[in-house]
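Just below is one structure, and these are the notes that go with it.
Yeah, one chain of the complex is gone here, protein chain that is, but the others are all in their spots.
Order as written gives the chain letters A, B and C; numbering starts at 1 within each chain.
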Amino acid sequence: MGATIIDSRIFGNIFSTDAMRHVWSDENRTAKYVEIERALAIVQGRLGIIPAEAADEIVRNCDMSRIDMDKLRVQTERIGYPILGVVSQLNALCRDKLGEYCHWGATTQDITDTATVMQIREGLGLVDADLGAISDALAALARRYRDTPIIGRSNLQQAIPVTFGYKMATILAAVERHRERLAQLRPRVLVGEFGGACGTLASIERGAMETQAGLMAELGLGQPLIAWHTVRDCIAEVGCFLGLLGGTLGKLSMDVKLMMQTEVGEVYEPFAHGRGSSSTMPQKRNPISSCYIHAAISVVRQHAAALLDAMVADHERSTGPWEIEWIVLPEAFCLMAGALKQSRFVLEGLEVDAQAMRRNIDLTHGLVMSEAVMMGLGPHIGREFAHDLVYDICREAVKQQRPLLDLLAEHPQINKHLDRPALATLCDPANYLGQSGVMVDRVLAQLAP
Amino acid sequence: MGATIIDSRIFGNIFSTDAMRHVWSDENRTAKYVEIERALAIVQGRLGIIPAEAADEIVRNCDMSRIDMDKLRVQTERIGYPILGVVSQLNALCRDKLGEYCHWGATTQDITDTATVMQIREGLGLVDADLGAISDALAALARRYRDTPIIGRSNLQQAIPVTFGYKMATILAAVERHRERLAQLRPRVLVGEFGGACGTLASIERGAMETQAGLMAELGLGQPLIAWHTVRDCIAEVGCFLGLLGGTLGKLSMDVKLMMQTEVGEVYEPFAHGRGSSSTMPQKRNPISSCYIHAAISVVRQHAAALLDAMVADHERSTGPWEIEWIVLPEAFCLMAGALKQSRFVLEGLEVDAQAMRRNIDLTHGLVMSEAVMMGLGPHIGREFAHDLVYDICREAVKQQRPLLDLLAEHPQINKHLDRPALATLCDPANYLGQSGVMVDRVLAQLAP
Amino acid sequence: MGATIIDSRIFGNIFSTDAMRHVWSDENRTAKYVEIERALAIVQGRLGIIPAEAADEIVRNCDMSRIDMDKLRVQTERIGYPILGVVSQLNALCRDKLGEYCHWGATTQDITDTATVMQIREGLGLVDADLGAISDALAALARRYRDTPIIGRSNLQQAIPVTFGYKMATILAAVERHRERLAQLRPRVLVGEFGGACGTLASIERGAMETQAGLMAELGLGQPLIAWHTVRDCIAEVGCFLGLLGGTLGKLSMDVKLMMQTEVGEVYEPFAHGRGSSSTMPQKRNPISSCYIHAAISVVRQHAAALLDAMVADHERSTGPWEIEWIVLPEAFCLMAGALKQSRFVLEGLEVDAQAMRRNIDLTHGLVMSEAVMMGLGPHIGREFAHDLVYDICREAVKQQRPLLDLLAEHPQINKHLDRPALATLCDPANYLGQSGVMVDRVLAQLAP
Partner (left out) sequence: MGATIIDSRIFGNIFSTDAMRHVWSDENRTAKYVEIERALAIVQGRLGIIPAEAADEIVRNCDMSRIDMDKLRVQTERIGYPILGVVSQLNALCRDKLGEYCHWGATTQDITDTATVMQIREGLGLVDADLGAISDALAALARRYRDTPIIGRSNLQQAIPVTFGYKMATILAAVERHRERLAQLRPRVLVGEFGGACGTLASIERGAMETQAGLMAELGLGQPLIAWHTVRDCIAEVGCFLGLLGGTLGKLSMDVKLMMQTEVGEVYEPFAHGRGSSSTMPQKRNPISSCYIHAAISVVRQHAAALLDAMVADHERSTGPWEIEWIVLPEAFCLMAGALKQSRFVLEGLEVDAQAMRRNIDLTHGLVMSEAVMMGLGPHIGREFAHDLVYDICREAVKQQRPLLDLLAEHPQINKHLDRPALATLCDPANYLGQSGVMVDRVLAQLAP
């Protein structure tokens, strides 16, 4: 039916993606269960823990297409968890009761957790790909607009000029840090679970650790040092990572929204006919992707808190906290997939209006150059005095609505040190971009080749 | 596909309900749009704001079954919002361009917000019904076990006896307060929106306020004092209400979980074959509903925070915050529907083991009666002295593993004041239930007839 | 030392107020303990539950100035809770061991909870006073600028004109709803606690309910229907209320921040020399109060979630959740006091630049009147066609940088229906304010006299 926005037929592709929804779908999750049971049979057959004949028969029947999902729903509603249902269906498919060797020594949560880690691996893969594309798009913008002046804004007040490339590079630096975080957390997080009822593998008389090692090798996951059924820092870490990533996309979307304001008009989300239009206000160009990004990441940060909450698990198998992950983890990934998609869309097609940027710099008749002037005057008349003087002249310029340069050139305590051309140079934004370009280069130089 | 647990084919009926999913489904939401456009046409036709002929034609075509949902998806993905798509489809259904009078003077958010309020009305209706049933079940338990002793626990330590009915009545009192809250918030929240682009109804030359009043009357909603497109306290209030309700269900599930512990065994969730069983530990009786309740309400409290976040809207139509509601509101309702359903299930079929309750009271050989003893001795030997003395004797009883009564009866500073029978009376739990019954009666007396 | 921003000597008065800090101070909290013990002695003396002589002696010594706070700190660190320390100090002050009748039948949490409710009462009193002042300030702005046009903004795009008074009135309506919420929650929340170890008052042999009733009457609090030591909906409700209130202040501060942008310049926070100035950019006028409001309320909404979490209490006295309230409740009140103070400051001294508002309306050469034009043309050429036509003309006007009026007047499909003067009227913002004034009046009419 689609009660959630993520699974909505109408909104689903705006707030998420098919690829990420697939990762967390009933089908894919159940397929992972089957894949794990299959790998377990292979390994246990190889180790002689279960009969080779049983292993072969189980492997042969571990076929997702043969799982009856409606039956599984009924089984799950009765039992509370789907694993026993899957195992029982696999068992029934096998001849001669050989299926009873399926799921040997495993517990429900072993399969569920390992499947979740495999879904996380797929989900992080999608995230990583988007991060790469976003990094490329930001790098291209940083490179192209390395020297394009835009007013820097502090507390939403025009401050001093920077370059648009610099602005993009500050965000690019964060994206690169996220990629570093992702690389660091992967080996810690992509670790399977196989421990039996309370994690001790008591259910397997011999070859327990070998089974665990073999199963993880088969699935391409790390082997756990010890069971983690109720020690969930790695799952919560994934939530925090998504939350951190969301924060950066939120910053990006905030800037785009602000720059798209009618009164600012410096950049635009890519145009698509009808997109971002209003049913009644045809002149509008709404920052529609930025809206979706903002909303998605605002929810994901609360998901991160929920996943931290899920860590407060009791004893060897938790009573409620675990299920928090079931709700939250798929949503956090799905919403982030939407936010990443929208961010890519914005960045890969961003319309940049360098002229508007320049026009906005000039909006205050030079006031935004006051720091430059203050710094330029400092050596002549003392920094604090220059500060106070320029501060007063600026207020006068605002009051009289006259260019700052004119008032500076008229002031006796200033023009005895610097003549008008020198003051004009101080007032030229292009001369006050500081290390914008150098910093862009520093960030670009660190990119993976 | 069902990437979320709410829309999962496998888990959906565990974590939510069909009825609540229907409320927030694409179909119901779109049906509300159609219903509102219909009501608007009726009212505007009646007021002569649009031609009667147009009104009739629009009303005739406002038929949810004729909306092409696939087309609507495409339109929504292009425009970012579904309303224009619905209006354009309705328009196309009408003859002679009469459909152009559809949506007259309205803006996208008018329709969306009003539809949301109508969905909230339906959602709150379902919540209210469940609250009523939960209240009934709690009242029945409170009444039935009004005088059944159970040990009261403080900091998870056995403290003094209370009754199981008293325990239920404390929660019942909260449920009744929630019903009061619900009654108070309904007239504040169930208010529609109709204001046009920026809420001022500038789009309707004459009859604007009459249209607004008529539309709300037609839909059975309150008329807003002023537009609330970006003033979202009432939506967030619903989120807070659900969060508060969740807190109470969380408390209930916490107690059930703790009382179901193997070492405690005082109550059990209703038995259903296979339910709460483990694939490997046949003896277990898992508090499976309580797990689901715990998880759902833990997420809903984060949803409440997200809805508070959504209040920080900009100007006349917000740029991102509004969409937070789209994500969170349906989920909060759907998860609460699941938590309410599970709570009803638990309460309506709760197995109560009064014998186990009594056995647990006796577990400490009388130590839990120490307060009674202390209070009883106070008048004779001074309260603080009695406190210190009993405190020491209790520690001795623990050390010697002997009944408190024996040690009390042996102690010279005690037995000179009270003989063994008197001390035995002090040590009898049934004599130390205080106002448990009276308080149960107070709560029951306040129930709506 | 002041490690928190709230208790910082440097920042404390920016982020909170002395009055609210006092409410939650060690001194006031301890004074409440003493006041409650005093009231309890009075009532129990009157009822003959404790000797009149003891009651008198206790009352005589219930004097906050005689509590040794350093000793109390040591006692608290040892015991974990301060109540026993206070009682023991009071006891020591009384002659002839009469102090042993102090705290008769009470438990630590009775005193703590009742003190908290008394602090909440004081805290809500301060909040209410600020709400009243904010309401007055908003009402004055709404009244004064009832008809002053400002551009309405949707998705940060200029949409259609509204009035500044209307803008203020939308927020005022929310403030009034908050006052209604406050009035509704007060009787529910301002209820004391007196139940003994597990809430059943078993510790008082006779006159238990009379003591409870008398104590609450003495303290001016409501009598609880039943104990609520672990049923904390009312405390969490206060947190939600503060969170909701914060949402509205957040919306206000968001708008002020946006209107104070250099490129917008429509309103300013009150000027104070040096305030909001930068050490290097003398021309800036920072929305400094708005920053503090934004930050405070962002934290308070997380506090609301934490208080919902604190509801998941176990059994008769919770093991951890209760202490969440100890941390969060004082902070939520203190931060809100700061946010309210800053909001009052902003609203009571807000500088409004009506000329700048008008200048911004004209910024788009009439594009913001497109809806008016569309609506005006609708009756002549059909609404949907008018929409599409005006949409195209607007894009053309942007491209050519020419006034919308000129292009409209030139267009053959338009000028055959409306001449230039008629079109000019359609393009005049003053003619498109809709029900702005009427809605302001509706809100003002609902104000308490």
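In the analysis below, a residue touches a chain if its C-beta (ideal position, glycine included) is under 8 Å from a C-beta of that chain, and two chains touch if they have at least 3 such contacts.
Computed from a predicted model, the values in this text were never measured in an experiment.
Novice: One chain isn't shown here. Among A:227, A:267, A:296 or A:393, which residue touches it?
Specialist: The missing chain is touched by A:227.
Novice: Among A:6, A:42, A:141 or A:201, which residue is in contact with the omitted chain in the full complex?
Specialist: Residue touching the chain left out of view: A:201.
Novice: Which residue from A:122, A:237 or A:263 sits in contact with the chain not drawn here?
Specialist: Counting the whole complex, the residue in contact with the absent chain is A:237.
Novice: Would you mind spotting which of A:71, A:144, A:188 or A:416 touches the chain that isn't drawn?
Specialist: Considering the complete complex, A:188 is the one touching the chain left out.
Novice: Among the options B:117, B:190 or B:258, which residue touches the chain absent from this view?
Specialist: Spelled out, the listed residue whose C-beta touches the missing chain is B:258.
Novice: To test your reading of the contact rule: which positions on subunit C touch the chain that is missing from view?
Specialist: On the subunit C side, contact with the omitted chain comes from 1-11, 13-16, 18, 20-27, 30, 69-70, 72-73, 76-80, 82-84, 87, 103, 106-108, 196-197, 203, 253, 257, 272-281, 286-288, 290-296, 298-299, 302-303, 305-306, 309-310, 319-324, 326-328, 330-331, 334-335.
Novice: Touching the missing chain, which residues of subunit A?
Specialist: Interface with the chain not displayed, on the subunit A side: 88, 91, 97, 100-101, 104-105, 152-156, 159-162, 166-167, 169-171, 173-174, 177-178, 180-181, 184, 188, 196-205, 208-209, 225-228, 230-234, 236-237, 240, 243-244, 246-248, 250-251, 254-255, 258, 294, 297-298, 301-302, 304-305, 308-319, 371-372, 375, 378, 382-385, 432-436, 438-440, 442-443, 446.
Novice: On subunit B, where is the contact patch with the chain that was removed from view?
Specialist: Here the touching residues of subunit B are 153-160, 257-258, 260-264, 276-288, 291, 302, 305, 309, 360, 363-364, 367-368, 370-371, 374, 387, 390-392, 394-395, 398.
Following the convention adopted for this analysis, only the chains that are shown with their structure count from here on.
Novice: List the centre-to-centre spacing of subunit A and subunit B in whole Å, with centres computed as mean CA coordinates.
Specialist: 32
Novice: At least two other chains touched by the same residue of subunit B: list those residues.
Specialist: 196-197, 203, 294, 298, 302, 305, 309-310, 319
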